[in-house]
Structures are given as structure tokens and as C-alpha cells.
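The other protein chains are all here in position, but one chain of the complex has been omitted.
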Amino acid sequence: MQSSLVLQNLLSAPVLFFFLGILGVLVGSDLEIPSPLPKLFSLYLLLAIGFKGGMELAHSGLGPQVLLTIGAAVTMSLLVPLTSFLLLRLRLDGYNAAAIAASYGSISAVTFITAESFLNVLEVNFDGFMVAALALMESPAIVVGVILAKLSAPADDVETPGDQENGGDQENGGTSLRWREVLQEAFLNGSVYLLIGSLVIGYVVAAFSPAGLEKMDPFTEKLFYGALCFFLLDMGIVAAQRLRDLRQTGAFLIGFSLLAPPVHALVGLLVSAMLGLGQGNTLLFMVLCASASYIAVPAAMRMTVPQANPSLYISTALGLTFPFNVVIGIPLYMALTRHFIPVG
Amino acid sequence: MQSSLVLQNLLSAPVLFFFLGILGVLVGSDLEIPSPLPKLFSLYLLLAIGFKGGMELAHSGLGPQVLLTIGAAVTMSLLVPLTSFLLLRLRLDGYNAAAIAASYGSISAVTFITAESFLNVLEVNFDGFMVAALALMESPAIVVGVILAKLSAPADDVETPGDQENGGDQENGGTSLRWREVLQEAFLNGSVYLLIGSLVIGYVVAAFSPAGLEKMDPFTEKLFYGALCFFLLDMGIVAAQRLRDLRQTGAFLIGFSLLAPPVHALVGLLVSAMLGLGQGNTLLFMVLCASASYIAVPAAMRMTVPQANPSLYISTALGLTFPFNVVIGIPLYMALTRHFIPVG
Amino acid sequence: MQSSLVLQNLLSAPVLFFFLGILGVLVGSDLEIPSPLPKLFSLYLLLAIGFKGGMELAHSGLGPQVLLTIGAAVTMSLLVPLTSFLLLRLRLDGYNAAAIAASYGSISAVTFITAESFLNVLEVNFDGFMVAALALMESPAIVVGVILAKLSAPADDVETPGDQENGGDQENGGTSLRWREVLQEAFLNGSVYLLIGSLVIGYVVAAFSPAGLEKMDPFTEKLFYGALCFFLLDMGIVAAQRLRDLRQTGAFLIGFSLLAPPVHALVGLLVSAMLGLGQGNTLLFMVLCASASYIAVPAAMRMTVPQANPSLYISTALGLTFPFNVVIGIPLYMALTRHFIPVG
Amino acid sequence: MKRIDLFLSERELNRVCKAITAAGAKGYSVMRHVTGMGPSGEISEGMDFSGLGANAHVVVFVEDALLAAVGKALRPLLKRYGGVGFVSSAEPL
Amino acid sequence: MKRIDLFLSERELNRVCKAITAAGAKGYSVMRHVTGMGPSGEISEGMDFSGLGANAHVVVFVEDALLAAVGKALRPLLKRYGGVGFVSSAEPL
Partner (left out) sequence: MKRIDLFLSERELNRVCKAITAAGAKGYSVMRHVTGMGPSGEISEGMDFSGLGANAHVVVFVEDALLAAVGKALRPLLKRYGGVGFVSSAEPL
């Protein structure tokens, strides 16, 4: 069964376009999606997934299982950075370990969306509130990452007032103000803000002016699958370009970025079983735990932990963990789900 | 009734996304729609609204009421700049008064589109020929604005031939040629040209090859509502950024930009009643009178009246009048319409 | 009959938007589609046409007629450059003759797409495997063009090893390596790669996970006609801008770019008749022969035959041959098809 | 040679380019979608679609002898429509 | 006058622009979507959508007297977040 799931995933349009992108880089094609078109697709996908999630949340309501699941997801986004940090610290300095740990505590929306498409093809149900879980897992991981980085900073690296003056960083008069910046990066960075905002709007429209839902449908629902294919074509190109950077990454990090996903997915499976989630929600929960952020978290880490090397956390999350999850992870997690989680 | 209309408007997807954009700027999110994506949406909306309007015009034909309504709209776009100019001249110099007056004589296509969406949700009918009125209101206002600016120019500010030589402005040998430039800006600037062109194409296709209409439908009709939401998200961001500029604008202009819309809308209501328009067309006519241009007119004023300060006419039209109309104006005008215009 | 076909073509939405673009440049409108939006539409059209073609290829299978037709198309893309070269060599140097010949041996995907839309409106059937023919006609023409250029190079223009060193062109150690570059340009340039890749993906998805086809449909099928209109608007602008360059082109090349299409189309008609193709496939085959490349071939010629003047091959293919085919050629070829090819 | 850098609204771009050519320069380069701040306020990327437009950056390399002519052609345009221009020295590579 | 050219990640753009204004410069220009290579690796256009972002190019023309102040404000930012800055001479057109 598992191998047929892998095949079904490999032969789906989104994954094939992802391969097309990867292959293009490997064989030396000059195919590229010029900037800012990838941004257009990334904004579109966040808006659409948020809106649809909010819409379904309005239908399902905020019952106890919904709240429990969301709570479990947020807890995972706090715990995964901690355990990852301890492991990464074996080989990396505190800054890099903290930044990478934050990335793996957080999520990749495109991996989540690809998993949803996969469930759609398999005709397995899942719930809109999983998008709420997705939306709420970015910020905690960022906050934990920053705390870990500060805690592991050498004593003399704490910024002195003089430093801050020179830095021209007008907003930071002291530690408390520094926190404002961290929270801003964690909760207000563009992608988190758009996702949560669209979720709220989807909820409000579904609750108060349902006539609008049908009019949004061609944009947020019908177009979605094709736009995902187009974006995955670009993701394939970018992921393959990042693969080249892995030379400087080292075997330890490569191992981490390929082993962390299935391990975190297994923990996600356990939690899902305890929560009594259905098969579809379980797969999505596993994917949330297994995936790593290459948009919101890197943007935040770059600003708040500039000592860490961005190419380490971007290359692992985007060049290895993302392809692993999209190509092998999703069908693998689905096979586990089918084995351990009873149908409906 | 009125308050329920306001709520119905506030809770619609386009207005909610507009708020999301505004809020993003206010709370300091770094969400942005990078250039030239807003241009893509703005071109798309003009093409789609023009095409649909032309299509419906072909169905309804060019009867006397159509011509009367369009004539009334064009008249408004000539009169509004005159009265606005007289008022604005109380506090502003002639150049700035003329440029702002032109902006308010012209229209905002996005406000019009948002009003159409609102009517769709309320299931109130309106006619395609209103788009023709929209398309024909931009150019006259520009021409009037330039004339007003020239008339109020101090005698010594008239350009001497020597100036023109130095300016390297090869096209202008004298006053008559200067006019060619004004007319070009008025009738051939990109957004006017695309709107009118798409209107004509919609008309021709509906009249001569109706098989094409159905094939255009997914692009021009189905996608429209979602694309409007996306664009209004950006409009919210831009409007909020402009709000910051209002410090230099002064109380007089702020008052003008919030009071002119309802006053002009009332005049529009009167004219609509005299023309015997239905409720839907009346709302659209009011919105045409009430809205102010931040694309075609500013572009033309910038070239033909460079003495005026662009941030004055852009900030008022985009930062105040546009949000006012989209959020409060449209439902307010609808309530008035319902009160004074008989159904069907 | 023929004149009614011309009218039906002229009054279709895509051709009207093409005219709107041309007219805009002629009357001096500042309408423009800012970069990289044209690239977005061009990538989208290639992806969609490839996917749909592959899908239909999976349904029709790779029977003998399919293979024969594709073989004939590839042969045309090898022969047309040879005959064109001999003709062009009468007036042009070898480099320019070779580059232009390559362009006319290859194809224009947008011309092909416009012909497909025309067939759709006429409700004439055609087959998906014609897209495979389209995809396979770019590379051979490029290879032939490069060979012709090398053969006609003056003896002293062959690069010496020293030249290559100075050129910093690390990849080229000798003739064999130079070939790698040519083949890379021919088979792996972005547009060829995307078209063939999408074709393969469409085939694979149709064959192995047909559930995905319906989900792609809104993106690749429904949106297609409108996106084509939008892109042709830009093509009109660009073609008209290129028209200005024709002053330096000379009467000989202008004559070539207007006479080559119908002549090549006639050869295509003959071949189609011999192959026993239906009316739809015959029109498409004629269009493949008649059209000239302004994307893949120029990109390749620029790199491999830098001695040729790009504005010659781009301006003729884009400024004359493309508009000729879209406006007059397609209905003309259709009239010939109807005359010589039996229905069904 | 001299290098001229102009920053101005993309609305005026056409005129400026024509003036540059008319003054005898052999070439120029244009970068669009430029944002910035100057005497007349801030220009953000968000204004690109509006009638205000974003800025453009024009670079012109000219022989020393041509500088005066190009400067004479451009200064009135910059004065009339806004924008700034600067000159520095450069040599062909 | 002096011309300052900065190349840095667009993530830090806001801070850099604030620092430039705070140091007293009257204007600046920004070009986005810049790619490139530097001590900390290659930045390709493909990363524009990711959290890494592309680069930005900032140009500031200042009076000679202001150079020191702007440099003092910018150097710590470049040191902290990466990016490079160069100065050359220029004159108003």
C-alpha cells in the first residue's frame, strides 16, 4: 500500500511540476520564474488557504476538539525547537542552533497545501480548523528561537547601549523594547499576518455574509490547484539552487534535515492518536510537525539573530526538508496514518 | 436599515481585505504587494469591467435613456471641477486648486467596482452602460483642470519660447501644440485607453461573435470578485501609507475630501431621480460623482500642471476620499437611494 | 467564405485586443504591461498548452499517424531554414541569413494558440498531438541555424584558443564543447523546456492520476482564453514598437517576412494533404510552418551567433510575421484548408 | 568621460530620454520601479500603479565635451518636474 | 558632494533608510530585487519570496560634510546585518 501511495503522490501534477523545476536546474535549463511572480503565488496561496480555512472553521465551530488540536499544535511548535536546539547544539554554536531549531518548530504552508491536495485526490476528509493550527504555529517558534539565542549568547556579546546608539536602531532603548521587535517579527511579519487575516475574513464572511463565499470560490478554490502547480515549479527551481549550498552545510546538518521530519511526524502521529483525530487531520498534523519554515522564521531570525548564518537555516529547510516532505514524507506519513488511525 | 447596510458592506470580503491592508500598516506589519503586481490587478480590473460593460451595452443598446445618462455623467465631470475649484481657491493657489478639482471631477474605477459588488450581494440590478459613463468621465475633468490651471496662472509664469527650447521639449512649438499634449494626457493615458478599448471590444464581440463571450467569462467574470479582494488589500496598504502624508495637507483639505463625496453624491441622486434611473444605476451614478481619481488625473496633472504638489491631490483622493467612499459612502448612498428612488 | 473567415477572426476577442495594443502605440497612448507581467502570461500559456496537449496525447495515444505528423513537422523545421537561408543569402551576410532562417524554421506558440482559439470558435476539431509537433520544432531549427552560421563563417573568424581564453568562456575548450552549448540552447532554453515538460506532465497525469485533470481544468482550460487576450494586448504593443525598427530592415527583409509565411503555409498544406490530416490539424500544421520564433530561437542565436544583428531577426518575426499570421494568415490558411481538405 | 545619474518620476522618463538623445548622447540606461525620498517627499513602491508613479534611475555615460549640452537639456526638465541629477568621472573599462 | 552606494538585504532596508534620514541626508533612492554575490554567499532572484529576501541598492548623495555622520550611522548596521557600502565623488548636474 505504501509504495502505491508514494507513486500516487509522485505522479500528481503538483509534485511533477516540482520535479520539473528541480530537473531544470540539474540539467542546466535557464527556465526561471522572475521575481516578483513567486511572491504573487505565495501571497495568493496564503490568502486562499486562510480564507478557505476560516470559512470551514465557521461551519465546524470552535468545539473542544478544535481547541485541543490547536493547543496541541502550538505546544508542538514550542517543544520541537527546544529538543531540536539541544540536538543541534552538539555541533553548532548557539545562534545557528537556535535559528535552525526555530525553523523546524514552525511550518511550511506549501507543504501543508500539497498534503491537502493529496488528501483531496485520495478523497480523504480533513477539517478547516487545521489551517488555524498552521497559522498559530509560526509565532511561538520564533519567540522560542530568539529566547534560545539570547540564553546561549556569550556574556560579552550582549549589546551595550553604545552599540545600539551606533546601530542607529532608534527603537531599541533597552531589553524591553528589543522584545517589541521580536514580537513584531513573530506576529506581524507579512506571511503570518496575511494568513491569520485571511482566516479571520473567511470566518467573518462565512458567518455574516455567506453570499460572498460563492463569489470568492472561483478565485480561492477553483484556481488553487493550478496555481499550486505553478508555484511548485518555482519551488523546485529554488530548492535545487539551494542544494548547491549544502556543501558548506556539512553531514551533520544534512542528516538532521532528513531525519527530523519523520521523527517529528511520528510524534505528531502519537499526539493525533491521543486527540482522536481522523485520518485526514492526522496527516495534516504530522505534516505541520514535520515541516520547517523558510519564509516567516528566516525573515524573523535574520532581524533578531543576525549572528546566525542564513544560508544554513534556509538551505536545510528549503533544499532538503521541503523536497523530502513533498516527495517522500507525505505519502509515508499517510501510510503510517492508514496503519495506525482507524477510518472515520 | 441604513445601519444594516453599513454592516453588510463592512462584512463583505472586499471591504474586509481593504481593512486588513489598512490595519497592516497601522500595526506595523511588513506585508506588501510588490510592484508591479498592483499594476497587474489594476489593468485586469479595467479590462474586465470594460469588457463586461461593453457586452451589456450591446445587449441593452444605445437608447435615449442611455445617452441621457451618459450625457449627464459627462456634464457632472465638467461641473464638479468648476465648483470644487471655486471652493478650493479660498485656501489654495490656482495650480493646486485646479489639480485637486480635476481629481474630484473624475472617477475612481475601484470605488465603482466595489459598488457593483455591493449591488450584486444585495441582488439589485444595474446596467452595463454605467461603465460607459465611468469611462467618459475621466477626460473632461482633466481638460477642465488644465484650463483652470492656465487661467489662474500668474502672467509671468507663462512659458517663453526660450524656456521650451531649454526644456528640450521638442513637441511644443507653441500654445496649439501644448494642447495636443493635454488632449493626449486626457484621452490616451493608459487607464482611460484600456477601459474605453475594452468597452468597445466587449461591445463588438457581443454584437458580432457572441461565442467568444462564454469563453471570456471565467477570466472577466468569475475571477473578478477574488481579484478585487486582492487589489483592495493593496489599496488598503497604500491608502494607509498616504494617511501619514496628511499632516502636511491641513484641516481645510481634509474637510474637503470628506465632505465633497457626500455632497457630490447628493447632486448625483438628484440628477438620477430626474433621469428616472433605477436604484442600482442611481447608486452607481452617485458613486461616480462622489469618487475622485488617483490614477488617470494625477498622471495627467503631473505632466500638464507640474506646479501643483502631487502629494496633495494623491493623498486626499487615495488616503481619505477613497476609504470614505468604500467603507461609509457606498452603504450611505444606498440608504439614500432606497429612501428616494422607487424600486424597479 | 474567405472574407467571412477574415471577419470572424478580426472580430474575435484575442485579435481585437491585439489591435488595441497596436493602436495604442500608434496613437501615442502610454499603456504598457510592465515587465515581468508579460513573462507571467507567456510562461502560463506554455504551461497550459503543454499540459492540455499532453493530456490529449494520452487519450489519443501515439499511433502511426501521430508519429508521421510529428516527423513531418520536425522535417519542416529542418528544411525551412535551409531554403530560407539560400534565399536570404542573396542579400544578407551568412550570420544574419542563418539566424533569420532559424527563426522561420521554428514556431511561434502564441500564433499556434490563436489558431487553436479560432478553431474552437469555428467548432472545428483538432488533436492534442499537434502540441507535440509544436514542441519539437524549436530545437532542430536552432541546430540547423548554428550549423549554417558556422559553415558560412569567413575562415579568419573561427575563434582561436587565445580568444576563448580571453573571453573567459570557461566551458569551451574546443569544438566539441562548443556543441554542448549549442545543444543546451536548443533543447534546454526555458520556453522549450517548460513546453516539453508540461506536455510530459499532462501525459503522465492523464495516464496515471486522471483525478488531477479536473482540478487543473479551471487553471489550464477555463482561464486560457482571457489570459490569451491579455497577452495579445501586450504582443500588440510590442509588435507595434518593433515596427519602428523596420526602417533599418530594408525592403528585401520586409518582403521576405510577409511572403515566407503564406509560402511555407502552402507547403504545410501539401504535406497535410499527403498525411491525410483533418481540417483542424491541417490549419495547425500550416500555422507551424508559417510562423517564426521570437522567443527560443532569438535567445539561442544571441548566444551562439552573436555576429548576427538581433534587431533584424526579432523585428521581422515579431513586428511583421506575427501580426500577419494572427490577423490575415490564420483565416487565409483556414479558407485554403476548407477548399482543399475534405471535412472529417 | 562623465557619468550622469538622474533620479526622477517615471512619468517624465520619456521626455528625459528624448532630451538625452537630442543633446547628442550615444546611449543611456534606465532602471524603473525605483523608490526614494527627496525634497518633495517619499515615493513608495505602492504608488507604482497610481497616477504618481514610482521613480526611475537614468545613467548616461558621455564624453566630457558633451556634458554641458546634456546638462543644459536636462536641468530645465528637472527644475520643472522635480528630480535630481549628479555628475561624476568615469573611464571606459 | 559624495555619492554613497549601499548593497544590503531588503530585510534591513527600513532601518537603513531611517538611519540615513536620521543622520541628516536630504534624500536617497532605493532599487529593490537586486541579486549578487558577496562575502556571505550568493543571493539569487529566486529567494525573493523566501524569508531571505533579495538585496536592495541604496544611493545617497550628500554634502561632503555629512559623509561622516551618515557613515557613522550606517557602518554598525552593515557590520551587524551584512552588506557593503562605498563612497565616491560627485557634483550636482
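The first chain written gets the first letter, and so on, giving A, B, C, D and E; residue counts start at 1 in each chain.
The working rule: a residue touches a chain if its C-beta (ideal position, glycine included) is under 8 Å from a C-beta of that chain, and two chains touch if they have at least 3 such contacts.
The structure presented is a predicted model; accordingly, all values stated were derived computationally and were not measured.
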Among E:M1, E:A69 or E:V87, which residue is in contact with the omitted chain in the full complex? E:V87
Quick one: say which of C:S29, C:S42 or C:S272 touches the chain that got left out. C:S42
Just to verify: which one of C:L188, C:A207 or C:M303 makes contact with the chain not shown? C:M303
Which residues does chain C use to touch the chain missing from this display? 32-36, 38-39, 41-42, 163, 166-170, 234, 237-238, 241, 245, 293-303, 306, 309-311, 314, 318
Listed in rising order, the chain D residues that touch the chain left out are 1, 3, 17, 21, 26-33, 59, 61, 88-93
Contact set of chain E toward the excluded chain (per top definition): 4-7, 31, 33-39, 45, 55, 57, 71, 74-75, 78, 84-89
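In this text, only the chains that are shown with their structure count from here on.
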Rounded to the nearest whole Å, what is the centre-to-centre distance of chain A and chain D, using the mean of the C-alpha atoms as each centre? 43
Between chain C and chain B, distance of the C-alpha-averaged centres to the nearest whole Å: 41
Could you please state the distance in Å, as a whole number, between where the Cα atoms of chain B are centred and where those of chain E are centred? 38
Residues of chain A touching at least two other chains: 32-36, 39-40, 218, 222-223
Two or more partner chains touched - positions in chain E: 32-33
